[in-house]
Structure formats: structure tokens, C-alpha cells
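What you see is the complex with one protein chain gone and the rest in place.
Right, subunit A next:
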Amino acid sequence: MLILDCPYCGIACDETELSPGGEAHLTRFGPGSSEDEFEGYLFMRENPRGVHFERWRHAHGCGKWFHAARDTMTMEVFGTYPAQTTEPPAELRKTISEKRPGWSWRDFS
């Protein structure tokens, strides 16, 4: 069972108070994009054993979307951060690097 801190409410939320929103930091490709881009946006997802970035919604609470960084193998949560960003905050990436040296995920490391 995951416990994630909602960055808006500042409370520790149980997984069952949240709605999962899949992978974080996807770039939307819509009309005018190439077939490869659209396919990537629609279907291609990371499935790492280790560091992963996800979207979650505080459904039984403030209703806001936020991001979470965690380890899919150990369930360790590295941190959560608001959704108004296209990349994980530098501070959080540093924290992950201290705990999982050499990690990488998509374009981030």
C-alpha cells in the first residue's frame, strides 16, 4: 500500500484516497504530428523496475493532480510534487541520485 503526500493539502494520503493517472511527463502529440509521435504518445510507456514517475489525483480530497517519484520494486517513495511542471524538480532528482546512483528514466537522470 502506497502512502503519498499531496503537495497541495500537505497530508499523507492513502493509496485508496487517490486515483492513479499513469505515467508522468508525457508530451501530447495530436493533430499535425507524425504517426510515430502519435503512437508514442498514445501507447509507448515506461515499465521500469526501479525509479518511476507517475501522475496521481487526490480524488477523495482536494481533487488536484500531482506527480510522484517512487521505486516500483521497493515501493519507496522519493517524493511528490505539483503537476504544473514538465519535469521532476532538481531537488528531487538529487534525492533520487543519492539513493539510486546512476538512475535514468526517459530523458531524466
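The rule is simple: contacts are C-beta pairs under 8 Å (C-beta built on N, C-alpha and C of every residue); 3 or more make two chains touch, one makes a residue touch a chain; residues count from 1.
Here is the rule we go by: contacts and distances are computed from a predicted model.
Name of the non-displayed chain as stated in its UniProt record, restricted to "Carbon-monoxide dehydrogenase large subunit", "Amino acid/amide ABC transporter membrane protein 2, HAAT family", "Sarcosine oxidase subunit gamma" or "LutB/LldF family L-lactate oxidation iron-sulfur protein": "Sarcosine oxidase subunit gamma". For the options A:G10, A:G32 or A:G102, the residue in contact with the chain missing from this view is A:G10. Along subunit A, the points of touch with the absent chain fall at residues 8-12, 14, 16-17, 60-64.
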